[in-house]
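Missing here: one protein chain of the complex. Every other protein chain is in place.
Here is chain A:
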Amino acid sequence: MFGATSAIAEQVARLYAAKGARIFLAGRQRERLDTIAQDLQVRGASAVSTYGVDFDDVAAFGPMVEACGSPDRTLIAYGTLPDQQGAEGSADLTAKALLTNFTSPAVLLNLLADRLHSGAAVAVITSVAGERGRQSNYVYGAAKGGLSRFLEGLRHRLAPKGIRVIDVRPGFVDTPMTDGMDKKGPLWAKPERVARDIEKALERRDGPIHTPWFWWGIMAIITRVPARIFHKTKL
C-alpha cells in the first residue's frame, strides 16, 4: 500500500488483512501508520510493516521499493486535491500538484514494474477527473489523466508477463481529501464501497474500472458532449 493512510487504501488493507495477508504500508504520517498497522494486525494480517516516506521525494524511492520486496498485490493510493484557482496563478502549486499526482506515481511504477512476478496485480487510483479537462480542476485532471495514459502503456508492457495493471477511477468518495465539499446527494460513495470494488479488481480484472460502476455511464456522456456545448457549462 503506497499512500496507506488514505481512507480508501486503509479500507482495502482491511479486506486483505481479513484474508491473513502480509502487508507493507508506506506513507508520510508515522503515527497514523502505526495505528493502522496495529488495527490490521488485530483484523488478521499475518504481518504488517510500515515505511515512512514523503512521496514528493522521488529520489528516496529506491530503498522503499527494495523494502517492499515483490508484492502480489499493489495499491498506489496517494494524491492531493490541489486548489485549481490557486494553481492557475502559481507555478509552484502547479508543479507540486503534477509532481505528487503524476510524476511521483509514474517514477514509483517504473521502479516497481521490474520487481513484479507473473500473476501480480497493481491498482492505481486515478480519477474520473482525468477523463476530460474541465475549467474547474484541469491541473488535477491532467495529472490523473496523464497517469491513466501511463498505466495504459505499462499495462501493454506487462501484459505479456502475466501482470495486470488496473486503473481505478473513483467518482466522489467521502474521505478526508474531499472534506471541503458538500457531500449530499446520491453520487457520493463511502470508501468501504470503493475498496470492495478495488479488491475485486485486484483479484480478477485488468484495465480501467469505474467505482461505483455508474460513473462509467456518467463519464461516457461527459466525454462525448461537444465542446461548443461543454464550454457553456460551469463543470
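Quick note on the criterion: contacts are C-beta pairs under 8 Å (C-beta built on N, C-alpha and C of every residue); 3 or more make two chains touch, one makes a residue touch a chain; residues count from 1.
Heads up, the rule we're going with is that contacts and distances are computed from a predicted model.
> Consult the UniProt record of the chain that does not appear here and report its protein name from "EtfA2", "Anti-sigma regulatory factor", "ABC transporter permease" or "FAD-binding oxidoreductase".
When "EtfA2", "Anti-sigma regulatory factor", "ABC transporter permease" or "FAD-binding oxidoreductase" are compared with UniProt, the left-out chain turns out to be "FAD-binding oxidoreductase".
> Which residue, A:22, A:43 or A:115, contacts the hidden chain when the whole complex is considered?
The one listed residue touching the chain not shown is A:43.
> Determine and list the chain A residues touching the chain excluded from the picture.
Residues touching the hidden chain, for chain A, are 18, 31-32, 35-36, 38-39, 42-44, 176, 179, 183.
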